[in-house]
Every structure is written in C-alpha cells, then in structure tokens.
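Since the structure comes first, as structure tokens, the remarks are kept for the end.
A single protein chain has been omitted; all remaining protein chains appear in their positions.
Take a look at chain A:
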C-alpha cells in the first residue's frame, strides 16, 4: 500500500490537538497550533501537486478493514471535487488560528484543541469513501463546533449553539435513516463507490432524495431551514464563523454532489426543477434579508444564504457549466466569505461594535484594511475580474440553459448582492472620518496581513485564471454528469 497521505492529512490536526493538551503556556499552544495547521496545508499542496487531473477515479485511496461483520471499512480517497475542498479546509485552517491569536484570550488551549479537532473531522468528511466512516466524521463535527460557539461566542452563545445543534442533528437523523435504507437496498455495504454503482428503484430513490435533501439543506442552508445560520454566525467567534461559512456550509452541497446526484440520479433529475426553484428562492430571499441588516456580521451571514443559493442552483442545473460553476462558487464562497468574516472580526476587536451605523470613514483611519475590504466586497458581489464572477457566469449560463425563469430570478439576486454589499462598503469605509475619532483604530498588523494576503491572491487568481481549479474538478464533474444522465435516463 502506498504512503497514507490522506490519513496523515486528516489525523495530523487531531494529533496536534493531543499534543496541545500537554502544553502549559498560551503562546506555546498558539504557535504549535499554527505549526500543525501550516504543515497540514503543506501536505495538501503536496497532495495537489501529485493529483492526477486526467481521471475521475478516486486517488490516494487507502482501505483497511474496520468492522468486517457489517461491511464497514476504513476507506479514504479523493476525486477532483473532494480534493478542492480538502485544500480549502487546510487553507482556512491556519487562518483560523491566526484570527484567534488575540481574539481568544481565555481557555486558549481548549479553544485550539477544538479548532484542530474540527479541522481533522472536516477533512475526514471530504476524504471518507465509506459511508459509515463519513457519517462518523459528519456527526462528530457537531461537537467541537457546538463547543466553539457555546463557550467562546457572544452574549447569546448558548441559545445559538443549541439552535445550531438541534437543526443539524435533526437533519442528521434523517440522513442516518437514509444511510440505513441505502445499506439494505444497496447490497449491505457501506462502500460509497459500490453504492454509487447500484441502480435503485425510483420509489426508493425518491424517499432517499428527500431524506438527504432535508439533511443537506440544513447544512447549506437552504430556505426555509436557514434560521440557525444568522444566530450561529453572530454569536460564534471569528474563527468559528470562518469555519462555518468557509467549510461547514460546503458540507451540504458536497452531500448533494457525493450522494444525491450519483446515487439517486433519477430522483435528482425528476426533482431538479424543485431544487432550482428552492435555490432561486434562497438567492432572492437571502439577498432581501441581507439588504435589511444593520449588523455587519448578520449582513455577511445572510449574504451566505444567497451565495449558497447560487451553489445549489448550479448543482441542480445538471449541466456542465452549471455544475462547474456551482463547485467553483463553493470554493469562492469559502475564500471570500471567510475573508469577510475575518474582516468583521478585525473591526470588532477594535471597536466592540458590529452596528454598521457606528462605522464610517474607515478609509481614513485604516487605509490598508479598507483597501482589502473593498477587494473582498467586490469579490462577494462578483465583479468581473474576481473569483465569484467566473463562478457566477458559469452558474447563470447553466441556469439559463436549464430554466430561463430561474436564471432571471438569480440575476435579481445578483443585483441585490450589489446593493447590500456596496451599500455596506459605502457606510463603513466612506463618509466623514467619525470612526477614527471615536475609536482608537489601528490599521492591520503583520499577523493580520499574513492571514489576509493568501485569500486576496485566490480572489484574483480564480478570477483571472480559473483553469487550474477547473482542471482539478473537470473529470469528476464530467463523470458525475454521465452518472446522472445515463442512469437517470435524461438527455
């Protein structure tokens, strides 16, 4: 068996978390956590360097027996889609550590342990090739996230953490039922590849589709099961928000890509119009909610609902451009919204207010901060030349091919995005320099800049030269399309 690179990537943060428990000083904890996450990112880059972009087959696979009696194995492997999100998770991991450097000043050790555990579990979700293993990672994620929000969050943290836990747990239970049904209908195996090859009757597919839909829709989140998100975001510490927006929200969409589409192709095709409509609803409704916010963090949180609507819209166009665009938007949203939450955190550390009305004239007080805020704001509203525009153009192009009305509704959502994001930037950055007078604002320091710069690079890289990213996902997306359309009988 080849070198177990994926196991190393997944379990290194966990091992790091174990090491942290024996450290005494807060600074040693911070530096160790940073070292572990940076090393994990380096391993992911090595993984991508060795990644074969000509095949849709699972790569870097590892299989070990685990519970042979039930057909459970410890199986890891990645295709193009998961490779991109393994990388995204590792990219945001060390940025989360940097974002918590001074913002977390009590129980630092416990926080960093939770953060690293979280990273290990998220990486596990993206790498798992065994449904049982997947479910273990998927459920276990709830615990560190619950702790991160519930212990280090804002004033309403307990309510928010509980709401988050209940919503996702309810979804997960349906997912568990779905997993069991799949196990018995799919030849008593948990092997995701074997299950994908099964041809299930349409009736079973339909039931499973809705069980999965509820589970994944909560995570995405899709309207109307989105209400946990603003609470969780507003109460979570900055690193928690980055993880939530950057990676956790991708889990739902990843679920659609890994399970609903390839395992339930007929149902996916049959219900695609429903899914497109729900996505368009999320795009417009999320945008309207964002427009009405006066709390900076809530605004970014609601914008996520709208942006994730574009992701699910792209996925359920079930055509090449839409799918590629949707997956690219998942990555873009992780980078851009992760960065925006980082920026909200930075300004909150300085002013201890998140009310947009309290800001104004930030450009004079912190020019570097404001310049980067402008970049990420423009990226979030998908200005041509930035990452999101490429994704948005692909998604819309796919959406227009699938359904003109849904495409038109999505365009309306894009317009709303421009309205609330530019309005937010104008109120925060421009105007009289009141904020610099009332609060002692300092511009970003070197540590903060180190966290920001890589994200800025990806904004422009994907915006102008998305080819390497599309190359990674390309074969897997095309394979996924053949699975949907040949088994689903469409096209």
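Keep in mind that, in the parts below, a residue touches a chain if its C-beta (ideal position, glycine included) is under 8 Å from a C-beta of that chain, and two chains touch if they have at least 3 such contacts; residues count from 1.
Please note the rule applied: contacts and distances are computed from a predicted model.
Per UniProt, the protein behind the absent chain is "NADH dehydrogenase (Quinone) nuoL-like protein"; the candidates were "Tat (Twin-arginine translocation) pathway signal sequence", "Monovalent cation/H+ antiporter subunit D", "Branched-chain amino acid ABC transporter permease" or "NADH dehydrogenase (Quinone) nuoL-like protein". Of the candidate positions A:28, A:173 or A:401, contact with the hidden chain is made by A:401.
Screening A:346, A:383 or A:481 for touch with the missing chain picks out A:383.
Checked against the full complex, the one of A:62, A:231, A:358 or A:392 touching the unshown chain is A:392. Residue A:464 is the one among A:8, A:23 or A:464 that touches the chain missing from this view.
The chain not shown here touches chain A at positions 321, 378, 381-385, 390, 392-394, 396-401, 404, 407-408, 411-412, 414-415, 417-419, 422, 426, 430-431, 464-467, 470.
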